[in-house]
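Only a single protein chain was left out; the remaining protein chains are all shown in position.
After this line comes chain A, so read on.
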């Protein structure tokens, strides 16, 4: 019997809770890709049908819902997760049941599972270019602020090494709970103002990120003078922080909405048509969008949802993503990605200032990145 039903995929992004701002943009990216694939006739004539659950930003729920998707909904392919802690919940479940899990988020590296496709940047793809740029442009005295979980601690370890290698100094390092109010950030900001760093490296995520930037602004901190540099503050957060408080701050990511390219223009036009605006387009959303397309390309080839067949097909597959061409590294299931550094202007828009010439090979087990590696040198982007 030939199955003519849809290809069903599970989608686990939170539309409520602390990390919902970014996860909603990932959900939109994934849904847009599904619409595009289906509009073009689906995969082998069959549409992709998403089964979405909302884990409500509760770490344990991601694992429970992944189990439910596989066991009850009989789904073998899942897209989802933002925080590393939620990925760690899903990981043993997809491994045990040999499902394939797409993780479209930057994370701290030091992981490989045959059942996970990693779509976001890891430290050698974003921390090193950002560290280089900060020290060359702003100075060598950096203050670290992060949310208290695995990603900030590990990415600070890498950044600390990059800064020391460049002869810089880490003036302070603070970790705050995920739910931290603007009032609590006041103390942190006061210590930062006291220390007078050349720049602040922030790995504060979710709602806390918005509260932190606002608290910094309220205390007189100005991005144009002393920027907050981040790997996680995307267009969606900037939108919420507002143009005054976000002006001058810096983010390094594989993608920004304002990237000038034909592929990105197509992506944004398609996004606007579906959602009415591109205000919440983020690099994680772009990663979710691109991973869904990579999956469809692989599925077209295999014609079955089997994890082993899909993985074999995905390894080495490339896609003309909004950020430029990306491809899956067959050695480690991570993705070759681009590195861009952008600064927020007075209107609250990211302006790409520097980029790395070629896409960077993922190196998930890199303990100490070399600062002088030519691959990570950034070049100035001349605005047109």
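Everything below uses one rule, namely that contacts are C-beta pairs under 8 Å (C-beta built on N, C-alpha and C of every residue); 3 or more make two chains touch, one makes a residue touch a chain; residues count from 1.
In the analysis below, contacts and distances are computed from a predicted model.
Trainee: Leaving aside the chains you can see, what is the UniProt protein name of the one that's missing? Options: "Regulator", "Cytochrome c-type biogenesis protein CcmF", "2-iminoacetate synthase ThiH" or "Ion-translocating oxidoreductase complex subunit B".
Mentor: "Regulator"
Trainee: Which listed residue, A:23, A:76, A:89 or A:111, touches the chain dropped from view?
Mentor: Considering the complete complex, A:111 is the one touching the chain left out.
Trainee: Which one, A:187, A:218, A:300 or A:331, makes contact with the chain that was left out?
Mentor: Touching the chain that is not displayed is residue A:331.
Trainee: Among A:297, A:353, A:366 or A:381, choose the residue that contacts the chain missing from this document, as touch is defined above.
Mentor: From the options A:297, A:353, A:366 or A:381, the contact with the absent chain belongs to A:366.
Trainee: Under the stated touch rule, tell me which residues of chain A contact the chain that is not displayed.
Mentor: 95, 110-114, 331-332, 363-368
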